[in-house]
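A short write-up of the structure that comes next.
A protein chain is absent from this complex, but the other protein chains hold their places.
For chain A:
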Amino acid sequence: MADLLAASRPVVDIKGLVRSFGGPNILDRLDLRIGAGDFVALLGRSGSGKSTLLRTLAGLDPVTEGDVAVPSERAVVFQEPRLLPWKRVWRNVTLGLREANAKEKALAALAEVGLKHRVDAWPLTLSGGEAQRTALARALVRHPQLLLLDEPFAALDALTRLKMQGLVGDLWRVHRPAVLLVTHDVDEALLLADRAVVLDQGRIAADVAIDLERPRRHADPRFIALRQRLLGELGVDEEGHEQQPGRRSQPAASPSAHPGDRAPRGVLQPATAA
């Protein structure tokens, strides 16, 4: 694949990754490269293997077939905060940190996510958003070269989700890790990422560059066009109807040699205002 964006110094380099759980291959000779500091959104149907791919990159799933090169400095934020309830917030952040002044660093990271006032709290007393910000601080404090986010905002209310998206965008600009963000939300991908890849049939079926300047606006016509394009790649129209039932069963035959100039398949509905 000609991942022109990732051509320079990739931090993630996956070649021919195959993963199955006894049945058909969930990941089927998948190739993906992510350049240093790139923000990549990973989209795909439920059950398409996004979490499986992310877990492989996190080192939680063994690689049995294919090559996977990932940096050792990587951190994960899951859909749930997954904090240790028996450790205070700041201790959750320093967990596994093998540096001197670990506490200071944890406090700084917590201040960065806006949780200065909750550093001594017990995790079970945090709100959902606060807990997820703690998880984000716990990831950040490790200065990851690769930040893996598996639907980190999915369980939050709409307003908190917006704030968290803004926070992640800000943190990414400051720290510049490469980010792989799994999401179901096309708008979220378009707000945050440089590149959106779509996982289908175990492969990267589409690789779409999002070259809009930040901050991005939903009303921007290019934003709307990209949204239609991505929804098309996901096989749904703007109203959530599945398109062309046959499309899903086609293997991803010609994995976009030039992701930028392939026309979206399927008939698109006219854009509804964002």
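In this text, a contact is a pair of C-beta atoms (placed from the backbone, for glycine too) under 8 Å apart; a residue touches a chain by one contact, two chains touch by 3 or more; residues count from 1.
Note that in this section contacts and distances are computed from a predicted model.
You can't see one chain of this complex, but its UniProt record names it "Sulfonate transport system permease protein", from the set "Nitrite reductase NADPH small subunit", "Sulfonate transport system permease protein", "Succinate dehydrogenase cytochrome b subunit" or "DNA metabolism protein".
Set against the missing chain, the residues A:Ala36, A:Leu95, A:Ala108 or A:Ala209 yield one that touches it, A:Leu95. When the omitted chain is restored, the residue from A:Lys87, A:Lys103, A:Lys163 or A:His184 that touches it is A:Lys87. Checked against the full complex, the candidates A:Ile14, A:Ala58 or A:Leu171 give a single residue touching the omitted chain, namely A:Ala58.
With the whole complex as reference, residues 58-60, 74-76, 78, 80, 82-87, 95-96, 98, 121-125, 138, 142 of chain A touch the missing chain.
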